[in-house]
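As you look at this complex, bear in mind that one protein chain is not there, while each of the others sits in place.
By letter and in written order, the chains are A, B and C; residue numbering begins at 1 in each of them.
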Amino acid sequence: MSKTVPILIASIVGFIMIVANFSPPLLPVRQIAEDWFTIVATIAMMLGGANLCLHHLKKISDREAGWGFSTVTLLSFFITIAVGLLKVGAVPESEQQLKFAWSGPFQQEGSGFWWIYQYLFSPIVSTMFALLAFYVASAAFRAFRAKNVEAILLLLTALIVLVGQTRDREITSLFLPPPVEGALPYFPIADLTEFIRKTFVTAGQRAIMIGIALGVVATSLRILLGLDRSYLGGDE
Amino acid sequence: MDFHSDTNAKKEIITTRVKSGGQSAFESLVFVGKRPWDCRERVRFTKKTLAMLLFLVVFPALSLADESAGSTKQRVWFDTGKTSFALLTIAICATVIICTELARRGKPFYVRPIAGLLAMEEAVGRATEMGKPILFVPGIEDIKEIDTVAGLMVLSSVAKMAAEYDTPLEVPTSRALVMTAAREAVQAAALAAGRPDYYNEDRIHYITDEQFGYVASVCGWMYREKPAACFFLGKFFAESLFLAEAGNAVGAIQIAGTAETTQLPFFVAACDYTLLGEELFAASAYLSGEPAQMGMLKGQDFGKLAAIVLLLFGCSLATWDSISPRGKSEEGQNLPRRSQWITDTVLKGG
Amino acid sequence: MTSPLLNKLNGLDRRWIFLGMALAVLSPILLQIGSDETPSPPTIKLFDQIERLPEGSRILMAMDFDPTSAAELYPMALGFTRHCCLRHHKLYFVTIWPTGKPMIESTIKAVVQADFGSGDRQYVYGVDYMNLGYLAGDAVAISQMSSDIRKARPQDARGTSLDELSIMSGVPSVKEMDLIVNVSAGFPGGKEWVQYAATPQKIPIAIGCTGVQSTQLFPYYPDQLLGLVTGIRGAIEYETMLAAKYPNPYANRNKRPAFLRGGAQRWAHRLMIGLIVLGNGIHLANRYRRTPRR
Partner (left out) sequence: MNRETRFWTAMFLGGCLLLAFQSLGTERGVGQQFVVRVDATTGKIIPAAKEASDVSAAVKTVIYEPAAKGDPEAIWSFSRTAGIWIAALLTLCIFSYLYRDNVFYKLAESIIVGVSAGYWIVTNFWEVLVAKVLVKLAPDVARYAFLPDTPTNVKADYLYLVPVVLGCMVFCRLIPKIAWMGRWPLAFVVGTTAGLKLTSFLDADFVRQIRSTVLPLVVFSADASGGSALDWKQSIQNIVIVISVLSCVTYFYFSVEHKGLVGRISRVGIWVLMISFGASFALTVMGRITLLTMRLQFLFDEWLGLVRI
C-alpha cells in the first residue's frame, strides 16, 4: 500500500497529462497541473524553512564550529519573514484602499521588505554572480591547453570568438585592402565567429537536444511504468 | 508488495560489474532477465485507494474537461491536427517499451562504456580512502524539471555506493520537495546496501531557494570540509562554473552532468568528467544495472536512428527541390516543395 | 634541466589571475574608457521595426530579468524603452519573473517618467503606458495572456482594474499587440515567449538576451524571431544606433550606460586571450622539457 498507491498516482497522472496533450477538452488539465505544482511547492517551502531552522538550531545547541554564524542566519531569516509578512512600512496606494491596512504591496519601494531586498539580498547575490568573471578567467587559463585534438579545437574556437566579440576584431582587417567607399567594413574574424555560431554551435546544440528529448522520453517512461521508484524511497 | 521484482537479476549484474570492474564489465554484460509474467505482480486495489484516486485525479480531471467543453458546441476528443505527432509519440514510446520487454526476456544488449559513469565508483572509493565526505548537488531547480528527477535517480545509485563504503554523503538542496525526494532516495539506498543506520537526515538539508544564496552556502561548505568527490547532476544555470571552480580549488574529483546546453561548456572546462545531455538521463539506467532499464537505452538508440533517417531523407528531398524546383500547377500556383511532406506532415509537431 | 620561471608559472596561484582580472575591469571604469560597436543585422532589424511602426502602436515590453542580470540587460531595457517613447508607442510592461517587478519600475522611472513625463506629448499612466506587473506560472502565464489577459491578471501592478485603464480597451489578449519586445535573462523568458505567444498568435517578437542565452535563441532567428539583441555588445550597438539617429540627448555619455561598460569588456577579453596564450605557452614548455634529448 505504501508503495503501490504513489506509483499508481504517478502513472495515472502522467498518462492523463500525455493524453491531455492530444485532446482539446482535457488540455486545460496540463495548465492546472502546473498551477497545482506551484501551490504544492509553496506549501513544501514551509517544510524547507522549518528544516533550515532545525538545522541551524542544532548547530547552535551543539556549539558546533561556527555556531555564531548560524545565529546570524536564523536572525536574518526571522527578521525577513516578520518584516515581509507584517508588511512593515508598506502603505496603501489608493484612496479606496485606505481602510485596508494590509493592502499595500509587500514589495513597495520604501517598505522594510524592499529595504532588505535592495540593500542585503540584491548586493550579495549580484556580487556572487560577478565573481564568475574571475572564475571564467581561471578556468580558461587552466583548461584551455592543447593536450589533444579535442582540446585544441576547444581553445582555438574560444580564441577566435573572444577576439571576434569586441572591437578588437578590427585587427584582422588590417591586412586586407581598404573597403570600397560606402560598403560596410569587413572583418574576417567576425564573419568566422558568426559562421561558427550559425553552424557548429547550432548543430551541436541541436544534436544534444535531440538526444535529450529521447532521454526524457525514456526517463518519463521509467517513472510512468514504475520501473524506477528511487524518488519514492525504499520498502519499510 | 512490489510492483515489479527482478532484484535477483539486479544483484547478479551488480556483482559481475563490481567483480570485473571497468570497461570489460560492460562488455561482458549479459542480462539475466525474467519472463515478463514473473515480473509483473498484480496490484490490489483497496476501497480506500480507489476513493483517494478518484478524489485526487479522476474527479478533477473530468470536472475540468466538462467545464471547458461546455462552452464549445461539439466535443472533440481528439485534436486531428496532432495526428502525426501522436503517431510519432506512440512509435517512440512503443520502441522503448518493446526494447525493455526484450531485455527483460533475456535478450542481451551491448552498451558502450561512458567514462563519467565508470569514474563514479572510483570517486566514491577515493573519498573513502581519504576519509573525506562526498558532495552531491541535484541541481538548483525544483522537481518539476525532469533533469532534477534524473539527478535524484543517480543520487540513489551514488548513495548506495557511499553506504557500502560507509562514506558520508552531503546533499544540500535548493528546494524543499527535492530535499524530501532526496531523503527518500538515500534512505532507500542505505536499506538496499544493507546499512539502514547509514542514513542521516541531517546530511540532506534545505538551504534556500535563491540560486546564489544556495551557491554561497555550498561553496563555503566545500572550502571548509574539503570533499574528495563532487557530483553535480541536475539542472544548472550560471552557478555551474562557480561550483566546479570551488570543487577544483579544493582538489576534488568532479563529475558533472546536465541537460542545460548552455552550461555544458563550463562543466567540460572545469570538471574531470561530464555527462553530456542525454548521458545524464541514461546514467541512472546504467548504474541500476537492471536489464529492463538498460533495454530502454537501446530503445533510445532506435529513436536516434529514426532521427538520422528522417534527416538524410529530408535533406535529399530538399536538395532535389533546390536543384530542380517543381514549378507551377495548372492554376499557376507554386507546387509545394517535396521536402514539405517531411517537415509539415511527418514532423508536424504538437 | 629546470627553469625557475617555468616552475613558478606551473605553480601559479590563481589569485594572481583574479588580480589581473580585477585590474583589467577596474582601470577602464576609473579612467572612463568606453567603446563603440558596429551594429549587426539582428539588432538593426529591431531598431528598424520600432522606427517603421506607426505612432501609437501597441508594444508589449516583457522584462524577464532580475538584478543579477541587470548588468547586461538593464541598459538594453533603457534603450528599447527610450526608442519606443521617442516614437510615441503605447507600452504594456509585464514580467514573468517575480524579481522583475523592480526592474520594470526603475525602467519606467528612468525613461518614461524622467525623460517623457513632461511636455506637451507627455506619457500618462493608463493612457500611453501601463504596468501589468508580475504574472506567476511561467509559460502557463504566457499562454493564458495570449488567450485572455484579464483571466491571467484582472488588475495592473497598482491594483487598478484593467477595465478602468483606457489603454486596455480593445485589448482582450496579447493578440492585439503589434510587437513583443522581450528582455530575457533565462528561463522562463525568450524561448517561452516565442513558443507560447509569438509563434502561435503570429505576433512579431524581438528579444534582448544575455550572451549565454543567445546560443539557445539563435536557432529561432530569423524565422520565428524578428530581431535578437545579444548581451552588452547588443546594448552598445543599440545605443550607437540611437545616438546616431537621435544625437540629442542620446549621444551623451551619461545616457549611454552600455558604452561605458564596453571599455572594461575590451580589456577583459584581451586579458583572457593573454591567459589562454600563456597557459599554452606553459604547456608547450613543459612538454619540451619532458622530451628526453639525445
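Keep this in mind: a residue touches a chain if its C-beta (ideal position, glycine included) is under 8 Å from a C-beta of that chain, and two chains touch if they have at least 3 such contacts.
None of these values were measured; they are calculated from a predicted model.
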> What are the shown chains that the left-out chain touches?
Replying inline: A, B, C
>> Just to verify: which one of B:Val76, B:Ala94, B:Cys315 or B:Leu335 makes contact with the chain not shown?
In response: B:Cys315
>> Among C:Ser214, C:Thr240 or C:Asn280, which one touches the chain that has been omitted from the display?
In response: C:Ser214
> Hey, which of B:Thr95, B:Thr173, B:Thr262 or B:Ser284 is the one touching the hidden chain?
Replying inline: B:Thr262
>> Touching residues of chain B against the unshown chain: what are they?
In response: 55-56, 60, 63-64, 85, 88-89, 92-93, 109-112, 143-146, 149, 176-177, 180-181, 183-184, 207-210, 212-213, 216-217, 219-220, 223-224, 261-262, 264-266, 268-269, 276-279, 282, 297-298, 300-301, 303-304, 307-308, 310-312, 314-315, 317-319, 321-323, 339, 342-343, 347-350
> Considering the entire assembly, which residues of chain C contact the chain that has been omitted?
Replying inline: 15, 18, 21, 25-26, 29-30, 32, 68-72, 98, 134, 136, 154-155, 159-161, 195, 210-212, 214-215, 219, 231-233, 254, 257, 260-261, 264-265, 268-269, 272
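Heads up, the rule we're going with is that only the chains that are shown with their structure count from here on.
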>> Need the central chain here, defined by C-alpha centroid distance to the all-chain C-alpha centroid.
In response: A
> In terms of C-beta pairs in contact, which of A-C and A-B ranks higher?
Replying inline: A-B
> In whole angstrom, what separates the CA-based centres of chain B and chain C?
Replying inline: 33
> Using mean CA coordinates as chain centres, what's the chain A-chain C distance in Å?
Replying inline: 17
> Rounded to the nearest whole Å, what is the centre-to-centre distance of chain A and chain B, using the mean of the C-alpha atoms as each centre?
Replying inline: 18
> Multi-chain contacts in chain B: which residues touch at least two other chains?
Replying inline: 211-212, 238, 261
> Counting only residues that touch at least 2 other chains, which ones in chain C make the list?
Replying inline: 14, 68, 215-216
> Of all residues in chain C, which touch chain A in the complex?
Replying inline: 14, 17-18, 20-22, 25, 35-38, 67-71, 101-102, 105, 136-140, 143-144, 157-160, 215-216, 218-219, 233, 262, 265-266, 268-273, 275-276, 278-280, 282-284
>> For a test of understanding, state which residues of chain B touch chain C in their complex under the given definition.
In response: 211-212, 237-238, 249, 261-262
> What residues of chain A sit close enough to touch chain C in their complex?
Replying inline: 31, 34-35, 38, 93-94, 97, 103, 105, 107, 109, 117-118, 122, 125-126, 129-130, 133-134, 136-138, 140-142, 144-147, 155, 158-159, 162-163, 165-168, 184-185, 197-198, 201-202, 205-206
